[in-house]
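Only one protein chain is missing; all other protein chains are in place.
Lettered A and B in written order, each chain numbered from 1.
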Amino acid sequence: MAELLQILISGLAAGSIYALAAVGFTLLWQASQTINFAQGEFVMLPAFFVLIGMTVLGLPMWASIILGLLLALLILGLAFKRLIVEPMLPHGTLPLVIATIALGLLMKESVKEFYGATAQPFPAIFPQTVYNIAGASVSVQDICNLIVSMIAIGGLQLFLNRTRTGRCMQASAQNPAVAEILGVNVKRMVLYTFLINAALATIASVLISPIYLAKFSNGETLGLVAFIAAIVGGFNQIRGALVGGLLIGVIDNLSAVYVSAEYRSAMPLILLIAIILLRPQGLLGTPEGRTV
Amino acid sequence: MTRYQPVLLALGVAALVVAPLGQGNYIIYTLCSWLLFSIAAMGLNLTLGYAGQVSLAQAAFMGIGAYITALMTLNGIHWSLAAIVSIGTSFLVGLALGYPALRVQHHFLAFVTLAFNTLLFLVLRNEEEITGGSFGLVGMPRPSFFGVATDGNLPFYYFSLVCFLLSAGVLWWILRSPWGRAFKALRENPIRAESLGLKIRRQTLLAFAIGSAFGGLAGALQAPLVQFIEPGSFALIHSLKLLLMVVVGGSGLFFGPMLGAAVVILLPELLRFTEGYYLIIYAALVIVLMVYSPNGLIGLGLKLYEKFKPRREERRDLKQGVQL
Partner (left out) sequence: MITKLLSATALVTALSVVPALAELKVGSIVELSGPGAAAGTNFHDGVKMGFEEINAAGGILKEQVAITEYDSQTDPQVSRAMVQKAIDDGVYAIMGTVFSSSTVVNMLVARQAGIPQFTGSEAPSITSMNNPYIFRTAFGSQKGVPKMAKYMADEMKVKKVAVVWANTEFGKGGHTSFLKEAESHGFEIVADIPTEQAQTDFSADVVRLKGVQADAAFVYVTEEESARFLREARKQGVTIPLVGETTLIGHKVIELAGESANGAMGHVGLTPDANIPAMTEMVEKFKAKYNYTPDHNAIKGYTAAYTLKCVTEMVGEPDSQAIAEKMHGLTLKVADCPGILMDVSWDETGEMSRESFFVQVENGKQVVKAILPPN
């Protein structure tokens, strides 16, 4: 029983991070038809900005995190949208997919060349104390990660549904032409989406790097999990990405212990295939009608 | 332009025939590698460029072809039979995978194929008794045809060249046939194609399966070339590399995949002098290429050609069509 509880808690903690990456991925897809194959690297990079702030510039941790956030917003949000997505959108999704694949490669190799190939320890924001709850070891860090992710995603949901800007963003995503007619600055709304994705990626980065250790190759598995979580949860709902992320985190851990450690990565993949074939809109998504 | 085509083609083939003469082992090996990746990329081009379906599993089909060929040739069966089985199996697996997956929107096919590729990798790695697991399979013999052995690098190159020309020929024939025109119709305007009586599902399924079969052939060639295969060579990253080849070369254009394969395989070579930075430069170049020419390199070439070609002057009064 303690074992099951441990697995669930660890799974939820890991899943909350996947959820952050998945939400950003979903947002980009909804707002600008961008399948961002570099999403994993987006989560890997801000940690290195923070590390640069701390080691090269000698700033204290919180200042470095703010620096990391600003750089992420600038590079992963603004520059990404202006330089890569905008020129390529009229040409269809495929060239953009290739460009994001290349971008992911570029980011990965740049970090490897300019910072270092080996993993770097990353300072933890939350204390590492471990509590024993009914036989399961739960660290304060795990709980805080879960809470921060929930707050971030919950806050995002509120923002999108309750504020004017948020509703404008939703409108731009659903029907840009009509939104433009109604006076919404569609381009700016799309920019906001990219900025939000960059911010979410930074949060995820800062939360997982203490556990995973900052390394240039962190993005590979994270990216894949983000796609799976986004699709399984529901491509057109933010709540879906949250549920998807948590679900994948738990299933991954459960299958490693109870099914087969060798095939642990297979379970989320099989789930992905099953969901796509049986319920393409995801667990929480709303069915998208076929646009003729 | 069409007048020159046969001449250009003959020149191209001749160039391919003379290319490896007098070169070191490494260059010949790289050329063989380019030929077999071109075959796989041609298959992916059929699926992606002509039928518009994003497949991220081409490397998995190469893996199927390679492992079947390896297992069969290691047990004494001749390569040609192994190759036929590889192609057939890839075709059938493509059908089986495509049938349910093509019911959904095309970006979902990308994810299903992505998942399939990773699953295949896991199976290849974990089922040690059959596939040798992480240790892989080593020592595949190179085939000999009618007494001519292909053990040396040069004979093997010509053998690969023959396979490559055959595949290109088959693809050309497919595209010229009614099937091929149906594919093009599908890509341009699926709704109208359907209204004209084309069965979209069947056509796309066929395109996907045939593309996968090409991948199987490429894998069947890879096994004797490298004489060692392991699951890592067929992981997702290689499917992405193949996708890159097709799009960078020019998807939907016949020679695109060959150019793309050349770029992806040879460009790192040319950039090697930059040492650690070559992947960064390479990735940056791909991004720039995509931004400025989404139709890939051939598209870029065509655009430039359009600019310099003498333009037809339209009669202004006929611009709107005859007004009767």
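The rule is short, and it goes like this: a residue touches a chain if its C-beta (ideal position, glycine included) is under 8 Å from a C-beta of that chain, and two chains touch if they have at least 3 such contacts.
Note that the structure is predicted; figures quoted are calculated from it, not measured.
Q: Which one touches the absent chain: A:149, A:218 or A:236?
A: Touching the chain that is not displayed is residue A:218.
Q: Taking the entire complex into account, which one of B:71, B:226 or B:287 touches the absent chain?
A: That would be B:226, which touches the missing chain.
Q: Among A:30, A:64, A:237 or A:253, which residue is in contact with the omitted chain in the full complex?
A: Looking across A:30, A:64, A:237 or A:253, the contact with the absent chain belongs to A:253.
Q: Taking the full complex into account, what residues of chain A touch the chain not shown?
A: Its contact residues with the unshown chain are 3, 6-7, 10-11, 14, 109, 112, 116-119, 121, 128, 130, 132, 137, 139, 208, 211-213, 215-218, 220-221, 252-254, 256-257, 261-262, 264-265.
Q: For chain B, which residues reach the chain that was dropped from this view?
A: 24-27, 29-30, 33, 125-126, 133-136, 138, 226-228, 230, 232-233, 272, 275-276, 278-279
The rule is simple: only the chains that are shown with their structure count from here on.
Q: When the centre of a chain is set as the mean of its C-alpha atoms, what distance in Å lies between chain A and chain B?
A: Distance between chain centres, rounded to whole Å: 32 Å.
Q: Using the touch definition up top, name the residues of chain B that touch chain A in the complex.
A: So the residues of chain B in touch with chain A come to 48, 54, 100-101, 103-105, 107-108, 110-112, 114-116, 118-119, 122, 125-126, 191, 236, 240, 243-244, 247-248, 251, 276-277, 279-280, 282-284, 286-287, 290-292, 294.
Q: Flag every residue of chain A that touches chain B in the complex, lowest number first.
A: Per the touch definition, chain A meets chain B at residues 35, 37, 83-84, 87-88, 91-99, 101-103, 105-106, 109-110, 113, 224, 227-228, 231, 262-263, 265-266, 269-270, 272-273, 276-277, 280, 290, 292.
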